[in-house]
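Removed from the display is one protein chain of the complex; every other protein chain stays in position.
Which chain is which? They are A, B and C, in the order written, and residues in each are numbered from 1.
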Amino acid sequence: MKRFALLLLTAGLTLSLPAQDGPRQNINIPDIPGYHTLKGDFHMHTVFSDGLVWPELRVIEAWQEGLDVIALTDHVEYQPNKDDVGDDRNRPYVLAADKAKELGLLLIRGGEITRKMPPGHSNALFLKDVNKLDTANWQDAFAEAGKQGAFVFWNHPGWKAQQPDTTLWFDEHTRLLEQGLIQGIEIVNYREYYPEAFAWALEKNLTIMGNSDIHGSIFQEYISSGPVKRPLTLVFARERSVEGVKSALKEGNTAVLFDGNLYGRQEWLKALFAACVGQEVNAAASGSEQHSIFLTNYSDIDFRLIPGKDAMKNHLIYPLDLPAHSTIVLSVTPRQLGGPGKLSLPLGFTVDNMFVAPDQKLEVTIRF
Amino acid sequence: MKRFALLLLTAGLTLSLPAQDGPRQNINIPDIPGYHTLKGDFHMHTVFSDGLVWPELRVIEAWQEGLDVIALTDHVEYQPNKDDVGDDRNRPYVLAADKAKELGLLLIRGGEITRKMPPGHSNALFLKDVNKLDTANWQDAFAEAGKQGAFVFWNHPGWKAQQPDTTLWFDEHTRLLEQGLIQGIEIVNYREYYPEAFAWALEKNLTIMGNSDIHGSIFQEYISSGPVKRPLTLVFARERSVEGVKSALKEGNTAVLFDGNLYGRQEWLKALFAACVGQEVNAAASGSEQHSIFLTNYSDIDFRLIPGKDAMKNHLIYPLDLPAHSTIVLSVTPRQLGGPGKLSLPLGFTVDNMFVAPDQKLEVTIRF
Amino acid sequence: MKRFALLLLTAGLTLSLPAQDGPRQNINIPDIPGYHTLKGDFHMHTVFSDGLVWPELRVIEAWQEGLDVIALTDHVEYQPNKDDVGDDRNRPYVLAADKAKELGLLLIRGGEITRKMPPGHSNALFLKDVNKLDTANWQDAFAEAGKQGAFVFWNHPGWKAQQPDTTLWFDEHTRLLEQGLIQGIEIVNYREYYPEAFAWALEKNLTIMGNSDIHGSIFQEYISSGPVKRPLTLVFARERSVEGVKSALKEGNTAVLFDGNLYGRQEWLKALFAACVGQEVNAAASGSEQHSIFLTNYSDIDFRLIPGKDAMKNHLIYPLDLPAHSTIVLSVTPRQLGGPGKLSLPLGFTVDNMFVAPDQKLEVTIRF
Partner (left out) sequence: MKRFALLLLTAGLTLSLPAQDGPRQNINIPDIPGYHTLKGDFHMHTVFSDGLVWPELRVIEAWQEGLDVIALTDHVEYQPNKDDVGDDRNRPYVLAADKAKELGLLLIRGGEITRKMPPGHSNALFLKDVNKLDTANWQDAFAEAGKQGAFVFWNHPGWKAQQPDTTLWFDEHTRLLEQGLIQGIEIVNYREYYPEAFAWALEKNLTIMGNSDIHGSIFQEYISSGPVKRPLTLVFARERSVEGVKSALKEGNTAVLFDGNLYGRQEWLKALFAACVGQEVNAAASGSEQHSIFLTNYSDIDFRLIPGKDAMKNHLIYPLDLPAHSTIVLSVTPRQLGGPGKLSLPLGFTVDNMFVAPDQKLEVTIRF
């Protein structure tokens, strides 16, 4: 009833009511100069493999949660519900396409090449016919994906079920990379972050991905069970379209947002921080004795700044928390900063939740 | 991956990992003397009619949300996904049964008799074979439900799509009632409350029901979109079993919790309030001048007490909010209540969120 | 320690650390053309009358909660802490002024003329010397406020302690109004809304006020105890300054936000709704069969639209919830709206939470 309301008359006439799919909670992560910042999830399952929801629900969930683009990536080789729903691997996309169009959500046809390690599981996106990836050996599946012009990335490379002790890069991955048959890698899957994969991505020029790999309901798995939301792959795209996303993924224009942390190449994170946080000196609040510096976070992401050595020397000894949509004030006395005429002292901070490498955080400068 | 994890090896061997379905958030609504207070939802859909989730997910959702008992009630006559999933109306129950057993959730086989008004839609629970309800005329469907010993209730009697202007009781309902083929009525469905249905339930001795009629994901529809949770039918059952629920429903031992309000017959609501709220006089806090009366709410339900005339004369002029798991204190000075030796003044209050009839709230007495 | 950190050395030397007063959670209620939408609270108490906090904390609380302007209005005639803190009625403003300047919060010197009914309690803002309002009879206090150029409003006109049975307008109020000694009226105080006062405000051209009258901690009273935040007087000011606020209050350029509802004159609420909610037709989501209309709420206020008669005829029979920072979609089929070439059908809606009079809600038109 109600939202998904269809009034059935026994005479057979069906009267359609205007569908209302509940509100979309917009995510405020700003665009960066020259690029749209699209919020994507490129790894999800439906009842057509081992997921627990109908394809259309993935679209509704993603739209409501504020995403811009998703890929349906059911297992190509594993269909436990086959007796009930058949084994046409293109069916999920077809069943979800109308709702995606109605909601203006970008929908990508994909599939998960599900093999033992090596090479493990991989997602192929932008496929034309997913069924053709159902091949006897995995090499043929990757070749077919390549033939269809797909963007392919290695899934959950540190998954303990396949890499119980250490997270290894195999020769098979090297070969796929050299053949151009793999272009990306998940550094976050579901609730796990793989620092090794992040290092490989930077080193081997792989596109950084972070996805939910959701099987149940997204709201049940993440939102109702605590503050951790599903991982997002932020895609910096020159245009908001499936083609725009494809280009961006192939060029490596991504970052990952998970559990309050951002992971990505320095140039993207730097641009994103600059788009999220602004600085202001409130004249009304300044006198000869003291000045107030205001930092405002315009985004939905909480930031934390760790003072560098020079800042600490100026008595900024505690971390600065700058939650989403908040402003903090720093009262600066001339004594500390060299007098009213010398307000432009640059002080370095580390952004505690922005990782430009597994062991390295983004550094920014704020002028006082 | 992860929770619903099945590790697929290409060799075909499947190794099962211990399933973990996320935590169950227990609902604290206490038992009442002689009865378990079971939390139920007896109206829900899956992909086997026009729902958007697999039957097993309904079990997982309900368990995680703290429910004790659910019924799957897909439309008997309406199966838009038939080409994909077939039309066996017993299939949803079968597909959900193992998970329900594993989690200790009571699962009821049901179906929604989906006809135009009159008599509109009705749910039949505790069926043996749902397929047999697919009859040409609705009278036969109700007769078959009766033959199978079902408990049947009228769904969303005030649904505007079927009752656009006024909510009417038809002769057809009178006949079903007289034949013993309908025993309950929804007074709450999804996000709507029908006061007319509540009045009929009291007048015609129908069991009061409040259900979600969920089609999408329960967490998406309710929990992520605001503080209003799914309606619950509270079942006061002498034993925690499917049989215990059946007896309780047939005897009318229910109340409905929706959007912070409770609806039910006076005897059940009175017992429930007494189980939820306790009173204490803290000796340490009492002197010759003043006494402190403590009221504690031990339940997850927020209560609000409206002072009656005598209470207002004693200067209790504001409503008393008693949120879930909170204690409030009332400071009583002897002057107001006749001196330290006269502390047992009974004062009447109305429980603002407990309805014993559409226009009547539960009245309780607190001694000061 | 920490935030309010002052390192005491026994030698007597005090070393000041940069103060950090915690983040300000910005309130997103947009400006309207020609005006700043300032968030204000013009009624609050400190330890200098019967409040429980130091004046400076009022400034910090308000800044952190996202307010732009506050008035300290301790009782002129009632000082239960006099033996501890003295009775200089200008002291609260003085003790709070530095912090307000540092944070860029507009601070107004005020006092509450606290008399029995009639005329009850009234706040005088923009005073020069609050002590001079301590007069034997109340007429002199109002006259003194007038002499100081104050803006004066009647507080909690429906407070049951002073108006136990009905909310009355007295001859004394008529006289004050005629003398120009009262220019505004609280229609919301603490957690109470007075519809009679709203009607008087519209009828007698009084400025509409809604204030907290806070005595304890604002976070304890409102934020920690549920979703109801303190009432706000929205001030539409041509400039962001104490003078700008004074002009706006004297001109009646206000609205009140309380418990999700807005109260105000039609012209202000209409402009505010237009600034909060935008409409878009997503071309990508439109085909020959169906069009998608998107409504986006850019503000922190939840809106609910009730379809009018024409909308209901077009099957929009349910209220449209448009929560803060959300987008909803309406799928429009040509059949309903006269075909793809006829998309500009205007349909009327009532904004359920915007009151332009006690019994009248704002009406808006949306084109489909």
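The rule we apply is simple: a contact is a pair of C-beta atoms (placed from the backbone, for glycine too) under 8 Å apart; a residue touches a chain by one contact, two chains touch by 3 or more.
Computed from a predicted structure; not experimentally measured.
Colleague: Using the touch definition from the top, which of B:T174, B:S331 or B:Q360 touches the missing chain?
Modeller: Spelled out, the listed residue whose C-beta touches the missing chain is B:S331.
Colleague: Thinking of the whole complex, not just what is shown, which of C:Q64, C:Q183 or C:T327 touches the missing chain?
Modeller: C:Q64
Colleague: Which of these, C:K39, C:R91, C:K270 or C:H325, touches the one chain of the complex that we don't see?
Modeller: Of the listed residues, the one touching the omitted chain is C:R91.
Colleague: Just name the one of C:K39, C:R115, C:K270 or C:K361 that touches the chain not displayed here.
Modeller: Result: among the candidates, C:R115 touches the missing chain.
Colleague: Need a quick check: the contact residues on chain B for the chain that isn't drawn.
Modeller: Its contact residues with the unshown chain are 2, 16-26, 28, 101-104, 282, 284-285, 287, 290, 292, 294, 296, 314-318, 320-323, 325-333, 336.
Colleague: Over the whole complex, note the residues of chain C touching the chain we left out.
Modeller: So the residues of chain C touching the missing chain come out as 1-11, 17, 22-23, 25, 47, 50-54, 56-57, 60-61, 64-65, 75, 77-78, 80-81, 84-86, 91, 95, 114-116, 138, 156, 159, 161-162, 189-191, 213, 215-221, 223-225.
Criterion: only the chains that are shown with their structure count from here on.
Colleague: Based only on mean CA positions, could you tell me how far chain A sits from chain B in angstrom?
Modeller: One centre to the other, that is 38 Å.
Colleague: Just the number, please: Cα centre separation of chain B and chain C in whole Å.
Modeller: Measuring from centre to centre gives 38 Å for this pair.
Colleague: Two or more other chains touching the same residue: where does that happen in chain A?
Modeller: Residues 2, 17, 22-23, 25.
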